[in-house]
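Note that one protein chain is taken out, while the other chains of the complex remain in position.
Moving on, here comes subunit A:
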């Protein structure tokens, strides 16, 4: 059992607060750290990995401080976001070097390469690797000492769907084996495919924490706003407002469109085309006006 505890951690750079009083506990299994770009995910992961001192608060792994404690790396495997990784080495040389730095031998390196299925390209220079191959070799270097905690910063960035699926399978397996796996992402779908437990960080704050289904519900249940143009805006508005899935409609003269606020997302998406057809109204534009990740997240923060 490996538990990573983040206790009232803040980190500021000059007068910019990157992480603001976050407290969370990461236990065994796969946890997703979700948040828009610039939310402070990397800062948080850097503090979890001991590469950045918290301005206040503590990060501990099973009670041991992470900062300035080299011995802790016997238990931590890290997959950094940055690409640089001794490009002049072959994949095998790179993973072997990582094994040796842990006091392990070539067998451990070979095992890790097999785990990520990179044996076929292990004798090629890393400089020639694709993004996905690099990611897998980084993964092998993090797994070489069989760590109980695995930290991955945006591991799926730039991967193609097949590579993404392979890595997800691998992380799922790691979680099932009882390891504590934490990965960051700014893509909700990615996180919910993989993590049962989600921590949401927005603008440096801990916005939500818990089961992905609960968070998903929070996200889909929020009021959705649409901009709709049709052949007869007023008739459409009258027909829509009669249904409880619609909370409000505004006729926007300057845009020549309707601004609709829907409270029941599922029902509204079925209702709109049906109502239009029944009243012989042509829909010209239907566009969600607040689907940006930022607005979804800011809704979560407010919730």
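Methods note: contacts are C-beta pairs under 8 Å (C-beta built on N, C-alpha and C of every residue); 3 or more make two chains touch, one makes a residue touch a chain; residues count from 1.
Simple rule for what comes next: contacts and distances are computed from a predicted model.
Enquirer: Refer to UniProt and select, among "pH adaption potassium efflux system protein PhaG", "TonB-dependent receptor", "Cytochrome ubiquinol oxidase subunit I" or "ABC transporter permease", the name of the complex member that is left out.
Expert: Its record in UniProt gives the absent chain the protein name "ABC transporter permease".
Enquirer: Any idea which of A:37, A:231 or A:285 touches the chain not displayed?
Expert: Final answer for the missing-chain contact: A:37.
Enquirer: May I ask which residue of A:22, A:59, A:78 or A:272 touches the chain that does not appear here?
Expert: Reading the full complex, the residue touching the unseen chain is A:78.
Enquirer: Since one chain isn't shown, list which residues of subunit A touch it in the complete complex.
Expert: 13, 18, 37-43, 45-46, 49-53, 68, 70-74, 76-78, 80-82, 84-86, 88-89, 97-98, 100-103, 141, 153
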